[in-house]
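Dropping a structure here in structure tokens format, bear with me for questions.
Of the protein chains in this complex, one is absent; all others appear in place.
Chain nomenclature is as follows: A and B, assigned in order of appearance, with residue numbering initiated at 1 for each chain independently.
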Amino acid sequence: MTPAVTFQHVSRHFGSVRAVDGVDLTIAEGSFFAMLGPSGSGKTTCLRLISGFEKPTGGTIHIFGDDVSNTPPHLRNVNTVFQDYALFPHMNVRDNVAYGLMVKGVGRAARYGKADEMLALVKLDTYGDRKPSQLSGGQRQRVALARALVNEPRVLLLDEPLGALDLKLREAMQDELKTLQQRLGITFVFVTHDQGEALSMADNLAVFNEGKIAQIGTPEEVYAKPRTRFVADFVGSSNVLPPDITRSLGGPTAWSSLRPESLHLTAPGGALLSGPVTSLRYLGAGNRITIAAPGGAEIAAVIPAGQPVPETGQTIGLTFVPAALHVRGSA
Amino acid sequence: MTAIPAVLPERGLADRLTGLFWRRPNVLLALAIAPPLIWLGVVYVGSLAALLLQSFYSIDEFSGVVVPEFTLKTYAELFRPQNFDIIWRTLLMSALVTLASAIIAFPIAYFAARYAKGRWKAVFYLGVMLPLWSSYLVKVYAWKLILAKEGIVTWVAEKLGAGFVIDAILAIPAIGGNSLSTSYIGTFIVFVYVWLPFMILPMQASLERVPTSMLEASADLGATRSQTFRTVILPLALPGVIAGSIFTFSLTMGDYIIPQIVGTSARFIGLAVYQQQGTAGNLPLAAAFAVVPIVIMLVYLALAKRAGAFDAL
Partner (left out) sequence: MPSDNRAPLSLKIGAGLGLAFLHLPIVLIFLYAFTTEQRSYQFPPPGLTTKWFAVAWNRADIWPPMILSLQVAAISTALALVLGTLVSAAMARTKFFGREQISLLIILPIALPGVITGMSLRSAFALMDIPFSTLTIILGHATFCIVIVYNNAVARMRRLSGGIMEASADLGANAFQSFRYILLPNLGSALLAGGMLAFALSFDEVIVTTFTAGQQSTLPIWMLQELVRPRQRPVTNVVAIVVFMATIIPILFAYYVTRGGSDTAGGGK
């Protein structure tokens, strides 16, 4: 099967800034692919390279096997849900959604019919006559989604689409997007800086750092076996342990990582890790504590709600099952 | 639903051109900028060049025909006493008008920037904008009516029993005259009136950028109201004043209608340009006169730029 999108050593340099630097990437058809990374890591530029708003300064991009080096954005059958939605302020919701069909010359009745169908899909059937300014953030997001889907794109690009929504709405939309993607079978490429979002929604994800892909794989692989210290730290804020500490915990002399939620409270005597509590943060679903372990390492652990919480300064012990310690070759 | 290919075919010329604009963004930029640039470059810059060229020509004193040969003779004529007087008179008037505009504009700009809210803000905005945009000639005409010997100012003064005040002002040598509408004072008043909005708007813009918290901080640190005014507000308003002064100074310097309608028969640069190119038929001298404000404004702009006045424009 032809992959939906492939990057062959793609770069996008702005002067001396290497926004995207030699990226190789394959996105399978029908998959939900997430691009995860901090701001400025190159993930959004990669998305814009697919839509055509940026041109690579090196390398080749194929969409369903076609080299798109010479294809302007309006001839690429990929559509984008923009971060700020970019709805047309002078058109009502129905005209916004029908726009893609109108510019392709679809007749009025046909395009409005299709637009209403799309609005029903995102549960906004009764909102067709409103102006974008009369909608809430969540509703605008749905309109942007319907507007992009009306063209039956081969790839749907989503640029931090949930960033402007509040927490509750964001979680609801995550579920909805995932369901929608499975139902339509369209390839989704989803850019986010929120690792929780990427892990929960994606079939595959690429972690970006400084214009390069730090790791690519399934959420389980990336979470459990971070290949670099950056991935370990960025995805799930792992404890990153230097070689001497790894060895003191029974591992080889190598860098390793340890998830905060894989650590459990125990008595200080005889524990693998022990030290005074240096900070304490209430998370709602639990507490995050940090201890100063011997050797100068700060170790974070998450204690589920309901368990007794130690006080700051109190010396405690932490323990874990040996399999939780992920040993990497490099820093 | 995957019948649609990932890359759509071009449908015609519009698509091909769009592709060209996408591949070469500079083509689109050049297409957009070329017509206005050619217009401004040819019509305006070309004319300025013609002006400069003309000012280096001279006129044959016997035949009155322009001699198209390079000479500095025409510029030398500017330094004749009667021409040099015109330049000095114009500069002095421009400076005084600028100063008076700044003083009168300040309360309006300060009030509009700091105290006017909601509806009053709109009233002030329109209150300044309408006189700015409304007909120049009508405004000048209105003052001819006001300052006429038999006009409203004289009438009011006499009703108040203050007619002697006007007589006393008109009796002042040099700036007085037969009536207000034929004196330097009259010219000055009309200049200030007509160019005042050009001072208010940039001044208000720069005052609006002074955050209230800064004034509170000043008061908090123990400054009295007048200390805050002198040490915080005035320095921060200065770029606006300079920006406004660019307009008032430049516009006064180039005007030739107002001194023609209200004032003595003494000439200003603008009037000299107008008369030299018209009745006198001396285009080179008119051009040389017109170069004077350009040079002065270039110096002025360079100084203003250094003072950071362009941010307030």
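Note that in this section contacts are C-beta pairs under 8 Å (C-beta built on N, C-alpha and C of every residue); 3 or more make two chains touch, one makes a residue touch a chain.
Everything quoted here is computed from the prediction, not taken from an experiment.
The chain that is not displayed touches the following shown chains in the complete assembly: A, B. Only one of A:32, A:64 or A:99 touches the chain withheld from this view, namely A:99.
Within the full complex, the residue among B:6, B:93, B:185 or B:215 touching the omitted chain is B:215. In the full complex, the hidden chain is touched by subunit B at residues 8, 14-15, 17-18, 21, 25-26, 28-29, 32-33, 35-37, 39-41, 43-48, 50-51, 53-54, 66, 104-108, 110-112, 114-115, 122, 124-146, 148, 150-152, 154-155, 193, 196-198, 200-201, 212, 215-216, 219-220, 246, 250-251, 253-257, 260-261, 269-270, 273-274, 277, 283, 286-287, 290, 293-294, 297, 313. For subunit A, the residues touching the chain absent from view are 51-53, 72-75, 79-80, 82, 84-90, 99-100, 102-104, 147-148, 151.
Going forward, only the chains that are shown with their structure count from here on.
On the subunit A side of its complex with subunit B, the touching residues are 52, 55, 63-66, 68, 70-78, 151-152, 154-155, 184-185. By the touch criterion stated above, subunit B contacts subunit A in their complex at residues 1-2, 4-10, 15, 18-19, 21-23.
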